[in-house]
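Here the structure is laid out as structure tokens; the discussion comes afterwards.
Yeah, one chain of the complex is gone here, protein chain that is, but the others are all in their spots.
What follows is subunit A.
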Amino acid sequence: MAGIQLVGVNKRYGGTEIIPEFNLEIESGEFLVFLGPSGCGKSTLLRMIAGLEPVSAGQIRIGGQDVTASAPGERDLAMVFQHYALYPHMTVRENMAFGLRNVNVPAAEIDRRITEAARMLELEGMLARKPIQLSGGQRQRVAIGRAVVKEPGAFLFDEPLSNLDAALRNRTRVELARLHQRLKTTMVFVTHDQVEAMTLASRIVVMNRGRIEQMGTPIEIYRKPATRFVAGFIGSPAMNFIDAIPVAAEADCIKVRLADGTELQTGVPTQAARKDAKLVAGVRAESLTLDDASPVRGRADVIERLGERTLVYVTLSNGHSVVAQAHRESPVASGDLVGLHFEPEHVHLFDEAGLAWHAA
């Protein structure tokens, strides 16, 4: 088991800087998820940790040792690739044994590890098959098995679930969580799927354009997104953003006037926020409920009944559209005029630089 440190890591391809300067300490045994939109440099980062891509500057340490110049095979890592990357001409057993033979693990030990991994991943009947004779989910389990038998210091995953269908993705996700609980090995996981990140991570690193936007536990990131980017990226449906202008500070908290002219009392302490002329108020659907007494009014146009709750897309009087949440059996119908209640303690304010202010 090994921690991983990235110190001042920089990556450029020719003239373009993909990762400006990256500092991160991944703790031994943690499940760390890199989350970010496509092209933000997650895979590049992971591949630099693996040694498949050289760093342009900076240092990578694994288990306290500087491995910046080491070959991938010398880093005590195992990686699971998005497209499985199994050796097509070898059987499942050979796929798992190949790397172990390269480092002279005794045959009896190889057999023991393969047997155990096969049992854990339900691959027992398939050891003699070639990858082409397996389903996508089975192939991914073999790829995970090939990583597990190496008993590495850390696992690297590059979007390992994105080629699976929805049901299988959920199942494999749970299996991965179990695997981590059982092995307690450091895992670094790259994804652009926020549900995967939220469910698997002990810590999420949200990335944008090669930079860290925010680091924290899933709940921290969900409750207190540090920037507007994070707030908009995490959560489904995406957070509602409404232009707002600060008006008089009532009590200790900021009051804003929303774009449609109505005023909204937030829970954000007055002294916390900068006195920008323009702000953006952010609120998630779950904190925006239907309430006919509210002065904020709009017309419901699309109703999505998800079973456990109902999402209501409301067009405000100024034409702005927001999504609110209603009870699963709410009688609301398309075309209804509705009032919207904001829960003050769950309203976030974002200044012009995109930084967030939250209720105390």
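One rule holds for everything that comes next: a residue touches a chain if its C-beta (ideal position, glycine included) is under 8 Å from a C-beta of that chain, and two chains touch if they have at least 3 such contacts; residues count from 1.
Note that contacts and distances are computed from a predicted model.
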When one chain of this assembly is omitted, its UniProt record names it as which of these: "L-arabinose transport system permease protein AraQ", "Ferredoxin", "Thioredoxin reductase" or "Putative molibdopterin-dependent oxidoreductase YjgC"? "L-arabinose transport system permease protein AraQ"
Out of A:I19, A:A50 or A:L316, the sole contact with the unshown chain comes from A:A50
Touch criterion as defined above, residue of A:L77, A:L176 or A:V230 at the omitted chain: A:L77
Missing-partner contacts on subunit A, residue numbers: 50-52, 71-74, 77-79, 81-83, 85-89, 98-99, 102-103, 146, 150
